[in-house]
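Missing here is one protein chain; the remaining ones are kept as they sit in the complex.
Note that the chains are named A, B and C in the order they appear, and that numbering of residues resets to 1 at the start of each chain.
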Amino acid sequence: MNIKILLFGRLTELLGQNVLHLEDMADTDSLSRFLSVQYPGLAQINYQIAVNQEIIHGNRLLTDGMTVALMPPFSGG
Amino acid sequence: MNIKILLFGRLTELLGQNVLHLEDMADTDSLSRFLSVQYPGLAQINYQIAVNQEIIHGNRLLTDGMTVALMPPFSGG
Amino acid sequence: MREKKLRNIFVNGAIPADTIAESIRKHHTKTDIGAHSIFLGQVRADEIGDQQVAGINYTAYEDLALEKMYEIREAIFAKYPLTCMHIHHSLGMIAAGEICLFVFTSSKHRKAAMEACDELVERIKAELPIWGQEILTDDSHQWKENK
Partner (left out) sequence: MREKKLRNIFVNGAIPADTIAESIRKHHTKTDIGAHSIFLGQVRADEIGDQQVAGINYTAYEDLALEKMYEIREAIFAKYPLTCMHIHHSLGMIAAGEICLFVFTSSKHRKAAMEACDELVERIKAELPIWGQEILTDDSHQWKENK
């Protein structure tokens, strides 16, 4: 099982990369918890999550090959 | 006594000219009445009046050298 | 007392796209601007019976229009925190598809530029002594009326 994590904005700085690959993440809540432990600064940052290019609200089950994006507040325009 | 009358929009067509010079017009009401008799179509046209580049409401006394503009509804833009 | 400076807003003929580009380009040095709002009026080829509007011939009471525009400009600058305001209106014959009105406002944040631009367009149409004569494809004409 492989989950691709896309990082944007200030999260690329905090995590030091644009893309992560993780294995054995059951759902998006587990993913968030896992990353908060690895990167303590993450808990202070408000971010939305998209799974396969769709913004989700609440928890979402993950399966092999899914792409998860972690998106801090937008600042386009 | 000479009063200069500026005509605009459809009034230039109705009166067949852009400028009129009239003598002995005591006030703008007299001017309007005089022109309505001369140009019967004028009564059907709604117009504002400016005296010396200021839009007036109601009657205004006229004195030598004044410029009166007769302005049908604006349609700029 | 501040001198009352009337600015000419009238241009003969249509407003070229290049004039608009040039006006935008001039604002690149004004780095306190964050937002520009632009309104362009374009002459429509409306169907009138079995004819079409080929163009609009604009005339104005220019002296009074510039006095009135001065008042409007002052009121809008007093009401909104604008950096810049530019207004151009065509006179003479403007063919269908061409630009006859160019309103350009700039401000630090977007709301001021947008609201000022909208209000300017409304006031220009309602308050400036300008008349449009619609010239039809058979060379007849009718006087335009603003809704």
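Note that in this section contacts are C-beta pairs under 8 Å (C-beta built on N, C-alpha and C of every residue); 3 or more make two chains touch, one makes a residue touch a chain.
All figures in this text were calculated on a predicted structure; none of them were measured in a lab.
Asks: Just to confirm, in the complete assembly, which displayed chains does the hidden chain contact?
Replies: Every shown chain touched by the left-out chain: A, C.
Asks: For the chain left off this view, which of C:H27, C:H86 or C:H141 is in contact with it?
Replies: Answering carefully, the residue with contact to the hidden chain is C:H27.
Asks: Identify the residue among C:I99, C:A112 or C:L128 that touches the chain left out of the display.
Replies: Selected residue, touching the omitted chain: C:I99.
Asks: Which residue numbers on chain C touch the omitted chain?
Replies: Residues in contact with the chain left out: 17-18, 20-22, 24-25, 27-45, 96-99, 106, 108-110, 114, 117-118, 121, 147.
Asks: If the missing chain were put back, which residues of chain A would it touch?
Replies: 6, 8-10, 50, 53, 55, 69, 71-77
Everything below uses one rule, namely that only the chains that are shown with their structure count from here on.
Asks: For chain B and chain C, what's the span in angstrom between their mean Cα positions?
Replies: Taking the average C-alpha coordinate of chain B and of chain C, the gap between them is 27 Å.
Asks: Need the CA-centroid distance for the pair chain A / chain C, whole Å please.
Replies: So the centre of chain A lies 49 Å away from the centre of chain C.
Asks: Measuring centre to centre with CA averages, how many angstrom lie between chain A and chain B?
Replies: One centre to the other, that is 73 Å.
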